[in-house]
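All protein chains but one are shown at their positions in the complex.
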Amino acid sequence: MKKATPYLLLLPALLFTALVVAFPLVQNIINSVREVSMVKGVGKWIGLANYTHVLHDPLFLLSFRNTLIYALAGTLLALLIGLALALLLNMKIGRITTIASFLYTIPWVLSPVVAGFAWKWILNDHFGIVNYWLSSAGLIDVGTSWLGNPHTALFCVILARVWQFYPFAMVMFLAGLQSIPQEQYEAAAVDGATTFRRFFHITLPNLRPVISVLLVLGVIWSFNDFNMVFVMTRGGPMNASMVLPVLVREFSFVYFDLGKGSALSIMTFVLLVALSFLYIRVLSGKETA
Amino acid sequence: MTHTILVTVLLSLTLISCGKKSDVVEIQDWNFGGRPHLMVWLRQRTESFEQTHPGIKVVQSDKSWNMIREILYASFSTGTGPDVVNTHANYAAEFGEAGYYYPLNTFPDFKEVRHWYMPELLETTRYKDNYYGLPSSAIAFALVCDKAMFDAEGIAPPKTWSQFREAAKRLTKCTDGDGIMDQYGLVLMGGDKGGFAYRMVPFFYKAGVNFMSDDLSKVEFNSPMGVATLALFADMYQVDHSIAPGFLAYGHTETNDMFCGNRVAMCIEGPWVRGMVHEKDPTKEFYIVAVPVPDEMIDRYDTAPTLQDMVMYSVNARSKNLNAAWEFVKYLRNEEADMAWIRDDMGALAVTTAALNSPEAQNIKDLPLFIKELKNARPLPPHPQIVALASNTFTPFCEKAIVGELSPQDALDQAAREAQSVIEGKE
Partner (left out) sequence: MKRIILVSTICVVAFVVLLPFLWTLSTSFKSLPDVNTYPPEWTSVNMSVRPYIDMFFYMPFSTYTLNSLIVASASTIISLCTGSLAAFAFSRFQFAGKRFFLLVFLLSQMLPGASVIIPLFQFLNAMGLYDTHAGLILVHSAVLLPFVIWLLYGFFQGIPREVEDAALIDGCSRLTALRKVILPLALPGIGATALFAFLGSWNEFFFALILTSSDATKTIPVGIGLFVGEYNEIWNQMSASAVLFSVPPLLLFALMRKTFVKGLSAGAVK
């Protein structure tokens, strides 16, 4: 009975996960190995044909590359900014830090759909405020396009992603910073350590658990983040900012080819599972150590 | 004791019969988008329908037009969904083929109902001998020219490609003296893949190019004339620099802002343009003319087809209240209802012959031009995959040709190859 306790505790959560996750996952696996079309529904077994079609699709490699950049750059930059702001706010200069920490969380709270449009407006080439300032200051030409330029579109959606995600990182870092025992800093001060060394030898190591949680969650969420890219660019211009979740949508709901859409989803899924598995090994390795 | 049982039984029976629905039939109508006047009209018309048809109740739900495919596919593929829904007419092929839409021609009175509409418009809802919707809002694409800019330059709205190119070039200028272009001749809608196709195809059609063969077996937009059409735009962009360079990011709002903000002289739009522009700038004046034809086809200027698009009202094939749904659809789209499209800004044109030929129609600004264009207009080919083909194959390759990544010939050839393999079912 005692041995069963942990499993019993897991049971309710498992039931939820099974009902709402297992079924879609199984459906996707089934669909990915069958010929699925809107007209005929789920059809005959075709083995790995859907997977090969996806791999041969010219958009696949492009989307995969874009998604990797989006997830890694987006998460890392958000972490950097979150950390920087957390350090800034941690200096406790008075009331203003309270107000600021409140204001800095606003990007996360704003409805994601509207956030995407807001970014579109401020980045608009002729009517956006950003271009108005930059061109008034003589830094760029009037009418420079950011979202319409295949070379800068991905950068813009990453920027929006960082803007949306950094508050979460900042809040976690703030908490992490405040839980670092003061004695460590005092000891370092006695040894005459510079701010620099204190940061790298005390602050960062203590924040390692926060960093690893943020990295994993950030990357996983970015891989499946559909809203921002869809609203801002739809994956354009000319597929320059196409990412995997938007591509899945193209397959599943523009071509209505659920077979291909499922195959792509399963491939993304497997990749993320592999990454998480590695992470968990590292994490529980640290615990037992 | 028996007394109590009897009372309980009687009470239960009464309650059960109260719980049983009276003979009111309830139908679900999902409404996807529409200009503000249309939405107001829709509610009023629905109320009026319920009053004149006491046995039927309509439950209306507004749905997000941007996610129409996800919403409809999720419902229809599960065998659920609304009884009545409005979609673009090119869904007739897709949803007709999939068995989602009910063939309205099976209703006995369809024989009479069909004659309400302009025949060309009704044909757009047809797929393989069945009609899958009643026409609702007709659209014909035309060229819109900023009156102030054209008058100031002393040029008339263009009729031929040369005039079109020349007008765009002359109207691309720097207006504030800083040496940087801030006004362009033409704007395209590159940020909306469907919207872009809808603005390109009119030029192809006017040049006599088919998107696909009539039997839907072969892609034809890469004919020499098709390549010439795309080359026109490629030259305008790369050589004349007369197309607004940020067009790859522009959707409806951005193109409207560009036009209203006096940043472009011409755009390609449909009947909503007057309402949309005046919402933003009530003083703006513009010419609406037919989409230009190639120079050598000037004699066909009045008869060459532009692109037609249309919204239709359809009935769910799995509806449990087919007759009630049919009554509702007919009421929404009969000749009386259709007059609202003449009198109000519904963002589109009427569809019944009565309304389109009414004296009122001749008096409303721009309507005569659009109606004339509508009579010759042709829709996109009724292929089940046309939505995907237009947005995901035709548009990206055209855009690449315009910005110079591919030559027009290569772009259209590659697009044709891809489209052909989609049509033939192999990838």
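Residue numbering begins at 1 within each chain, and the chains themselves are lettered A and B in the order written.
Simple rule for what comes next: a contact is a pair of C-beta atoms (placed from the backbone, for glycine too) under 8 Å apart; a residue touches a chain by one contact, two chains touch by 3 or more.
Only a predicted model underlies this, so the values are computations on that prediction, with no experimental measurement involved.
Undergrad: Write out, one label after another, the shown chains that touch the chain missing from the document.
TA: In the entire complex, chains touched by the missing one are A, B.
Undergrad: Which candidate, A:51, A:70, A:146 or A:163, sits in contact with the chain we can't see?
TA: Once the missing chain is taken into account, the touching residue is A:163.
Undergrad: Identify the residue among A:85, A:157 or A:242 that touches the chain left out of the display.
TA: In the complete complex, the chain left out is touched by residue A:85.
Undergrad: In the whole complex, not just what's shown, which of A:155, A:185 or A:269 touches the removed chain?
TA: The single option touching the absent chain is A:269.
Undergrad: Just the residue numbers, please: which parts of chain A touch the chain that's not shown?
TA: On the side of chain A, residues 3, 5-7, 9-10, 12-14, 16-17, 19-21, 23-25, 27-28, 85, 88-89, 91, 93, 96-98, 100-115, 117-119, 121-122, 124, 126-130, 132, 163, 168, 171-172, 174-179, 209-210, 213, 216-217, 220-221, 223-224, 226-227, 244-245, 248-249, 252-253, 258, 261-262, 264-265, 268-269, 272-273, 276-277, 280-281, 284 touch the unshown chain.
Undergrad: Go through chain B and note every residue touching the omitted chain.
TA: 28, 30, 32-36, 59, 61-67, 70-71, 73-75, 77-78, 80, 252-253, 257, 261, 263, 272, 276, 279-282, 347
The rule is short, and it goes like this: only the chains that are shown with their structure count from here on.
Undergrad: With chain centres taken as the means of their Cα atoms, state the distance from chain A to chain B in Å.
TA: Taking the mean C-alpha position of each chain, the two centres sit 36 Å apart.
Undergrad: What residues on chain A touch chain B, complex-wise?
TA: The touching residues are 38-39, 41, 53, 56-57, 124-127, 141-143, 145-150, 153, 233-234, 236-239, 249-250, 253-256.
Undergrad: Sort out for me which residues of chain B touch chain A in the complex.
TA: It comes out as residues 69-70, 73, 77, 94, 97-99, 178, 180-182, 190-193, 244-250, 254, 257-258, 261, 263, 384-385, 387-388, 391-392, 396, 399-400, 403, 405, 422, 427.
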